[in-house]
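This view holds just a subset of the chains, kept in their places.
Naming follows writing order (A, B, C and D), and every chain is counted from residue 1.
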Amino acid sequence: MENYSFDYFTVQFPADHQYVAHVEINRPERLNAFIEVMWENMAQIFNKLSSDPQVRAIVLSGAGAKAFTAGLDVKAASEGLLSSDSDNTDPARKAAVFRRHISAFQDCITAVERCEKPVVVALHGFSLGLGIDLSTATDVRLCSRDTRFGVKEVDIGLAADIGTLSRLPKVVGNYGWVKEVALTAREFGAEEALRVGFVNEVYDNREATIAAAFKLASLMASKSPVAVQGTKEILNFSRDHSVQDGLRYTSVWNSAALQTQDISAALLSGLQRRTPTFEKL
Amino acid sequence: MENYSFDYFTVQFPADHQYVAHVEINRPERLNAFIEVMWENMAQIFNKLSSDPQVRAIVLSGAGAKAFTAGLDVKAASEGLLSSDSDNTDPARKAAVFRRHISAFQDCITAVERCEKPVVVALHGFSLGLGIDLSTATDVRLCSRDTRFGVKEVDIGLAADIGTLSRLPKVVGNYGWVKEVALTAREFGAEEALRVGFVNEVYDNREATIAAAFKLASLMASKSPVAVQGTKEILNFSRDHSVQDGLRYTSVWNSAALQTQDISAALLSGLQRRTPTFEKL
Amino acid sequence: MENYSFDYFTVQFPADHQYVAHVEINRPERLNAFIEVMWENMAQIFNKLSSDPQVRAIVLSGAGAKAFTAGLDVKAASEGLLSSDSDNTDPARKAAVFRRHISAFQDCITAVERCEKPVVVALHGFSLGLGIDLSTATDVRLCSRDTRFGVKEVDIGLAADIGTLSRLPKVVGNYGWVKEVALTAREFGAEEALRVGFVNEVYDNREATIAAAFKLASLMASKSPVAVQGTKEILNFSRDHSVQDGLRYTSVWNSAALQTQDISAALLSGLQRRTPTFEKL
Amino acid sequence: MENYSFDYFTVQFPADHQYVAHVEINRPERLNAFIEVMWENMAQIFNKLSSDPQVRAIVLSGAGAKAFTAGLDVKAASEGLLSSDSDNTDPARKAAVFRRHISAFQDCITAVERCEKPVVVALHGFSLGLGIDLSTATDVRLCSRDTRFGVKEVDIGLAADIGTLSRLPKVVGNYGWVKEVALTAREFGAEEALRVGFVNEVYDNREATIAAAFKLASLMASKSPVAVQGTKEILNFSRDHSVQDGLRYTSVWNSAALQTQDISAALLSGLQRRTPTFEKL
């Protein structure tokens, strides 16, 4: 497949990792800080990959040695999104403008969660603010030893509003720790992130982390895409519903999925101890 | 009480563990792999124990040295449940058949969760696929050092559909780890299971694990059954509801439960430093 | 600000911890065991602090060397709340009385959770029964090495009904461990509490724990109160709702909050490397 | 198909109404009042019909001129279910017994709602208490002019507990009217039932009502069973979920259902202006 790029993002399909796409945030001169066009582009990329039959798993990383992303580009935001200047002087009308912006921004982050293919994120360096929001919308988080995490929003006078406060507690399953880091904005490192379960594993440096992410994504990409995409969807559904609702949804989902030829392909390959191949999805 | 057995299951009432029932999966020659009659029998057993006044806690284990259960008997399933042959050629009608089967199968696993008495499971050896589904429906999981866990379903081309994807994340409270093991089907061992909170404790071997399970179940069985069964029910309800709904349900539940004579029995025994006895429930 | 006290509680405003209130349970001669007037007073205190513009964070602790609180004063309760004597002989009418009492009691504990300012609890010594209910309603839990925790309710014949069973699993995110400690009433110590994520940190003794709690509360109090109070509220809302509902609520909340002058104050202070000051809230 | 009967129920397959089953409550000498074996049998019947490929719609009615059903057989219940005599003297243990009974009874009524085929109920004469619970679990209610409806439970000192209070408001969509009839136990007639939307139509007498029920059920039975059963299931799901959840469930359900050959059969028949035939389901 041909690689392509959007402003501040590259999308590559490494030859040695079949069915794996590599999305990289590419604004290293600004520590990959996000400006508006970036989250819009990112949503477009993940929407596109979601239905691209050549893609079965995705690695997300940040370009440059210093940062996955330093978060929102505060300077740009203070002139735009967070600007207190505006034609509106009516607080209710200002509120409407803010609400639409936040909602559109949230939808861009949610595009990563909604992407039908699993997403493994490789974190390194500064991974602050929006970097946390974004990584909680992926499926598996890996990081390098030098990663500096932080839910920094209270430090600029606001509650994190594009996903961290809704998703992080469900990712790590521990409200006490989340409250501490979110209410103080204190940074935390790779070891702490591993201990609380925010990341699944810690690696020596950026390269090793990305390599591990590719290995993990390739493993997912080698399985039946019907099984993998169903598993992601059912886990996401179950997070927000009761166990009974989760079971009911699963039974309906699998009523179609179990008709796949992947099952006999997988079973046969298992018996013959060879690698199965699966149709595109 | 008299011991009894169902096909592939034994139910025993060890004399030295008052009020504790021992349910054992008993198809060791096939690594305790499940065929359809087994989940039906298991549901019957747990429904029966649920209202048996002689029983206050239950230990669940697998017979034989090698496996708690290797999961679904794939060979049997590929000729039955997962069979792609069928009288139906209409995918919508096939879907209806699959949905009914999955739903009936889920209900059998849910019977363990709905059982009013706490269930402690002692895991060892192979504890794969259905073994994970089943153990997430129990209350406390203990395992031996040799246990090999795995959410293996994607390896046979399907999303786990009888409980793991709905219950496992709520058991361990960490979505990142669950996604990794469910999307890759990689096995994990006792230490990792302990670290993520899937099991409460690890023991040296099968015997020590079962012994510990009995000790724990006996401790639960020594408490007021009104208190114990209420605690299980309220915890299960709370998992699927908001805190406010949980509190409201609790107040209604305890409006009857607090009228029990167990409270004065427990308080008096406490003062007199002797073991209380409680009426059957 | 002037310190004040309610029966069995002191409320202080230490001069060296600006905007931090210190609430202390003060019935050390009875191990801070709770009688009815205490939970009513506690609710009043937290309701008052919730809207007190001089307060931005709260430390909660127990007076005396031996206990944060030994829980419900069982002796008093057995003559009152849990008394089996009553004018009513009709079980349905007794149930109504119990239900109203439980509900009123729950509301008092919930007042701590609803308090708009973050609450850090410093636990030490006996922290049993109601001590667990209460601390799960706070935001961050710290403890001293000597703390003895226990969900003791089953030992007196009842299911914990004022919050533990609804909140504890969501605090620690692990149902297996919660079921074990709630179904057996076994005590656990500081290290175990840290391992499962019930407390955020362990300190050498009561004094060190309270000092750390003040340090943490002061850090929260130094941030924008708009940001901090919004963060607490959104995290509490998100716990009980789906991610989509959490995001929607957040966008509406922040549509007003982003209009605060705290943002430009925080940004400017950041650039000037000085401590920002914020208006009261 | 062969007719069959269970105690107090007949199940018939009228030759002139293809794919329609007729279930009749058959204890006319007691105004079709229900004793325990009856609700157990009714659940069995509807479970059986749910997966019977010869059945696409069901008519439910009561035998005898006087009553659909006068409700619970209070005399039998006062010696059994509602009996205040019992071996148990402990109110908490009595509560457990009641709870299990109510829950089992509710499940029998819910079997009618869960039946995959639409159920049209023809009501006449006394349709009181349990008669309301039962008919709210069906899909469409028709009645004769002489029907006497009543949520009578408060008249015997209890809150209706097998379905009316949960389902009736969602059937009629009006809480004010439901509260009036449920809090006063006053009877209401066919015209009022029609006005509030409890029944869809009123007919002159029992025979005309049953005839109309057959006509309606036959119409449903003439449509694609894939479409009809999907429609019932999605409507039932949507009742208990948000619109967004309803839409998501629908898309998954129809991802299998749209693969049916019924669609091309229906479209072709439409063009050819003839009656389509559909495979069994």
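Note that in this section a residue touches a chain if its C-beta (ideal position, glycine included) is under 8 Å from a C-beta of that chain, and two chains touch if they have at least 3 such contacts.
All values derive from a computational prediction rather than experimental measurement.
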{"item": "Total copies in the full complex, given that 4 are placed here", "value": "6"}
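Simple rule for what comes next: only the chains that are shown with their structure count from here on.
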{"item": "Interface composition of copies chain A and chain B: same or different, split at half", "value": "different"}
{"item": "Angle of the C-alpha superposing rotation, chain A to chain D, to the nearest 5 degrees", "value": "180"}
{"item": "Chain B-chain C separation of Cα centroids, rounded to whole Å", "value": "33"}
{"item": "Centroid distance [mean C-alpha coordinates] between chain D and chain B, Å", "value": "34"}
{"item": "For chain B, residues contacting two or more additional chains", "value": "91, 95-96, 170, 172-174, 226, 239, 256-262"}
{"item": "Chain D residues touching chain A - in the complex, by the definition given at the top", "value": "237, 241, 245, 248-249, 252-253, 255-256, 259"}
{"item": "Chain C to chain D touching residues, read off their complex", "value": "91, 94, 244"}
{"item": "Contact footprint of chain C on chain B as seen in their complex", "value": "118, 139-141, 170-174, 197-200, 216, 219-220, 223-224, 226-228, 230-232, 234-235, 238-239, 242-244, 246-248, 250-267, 270, 276, 278"}
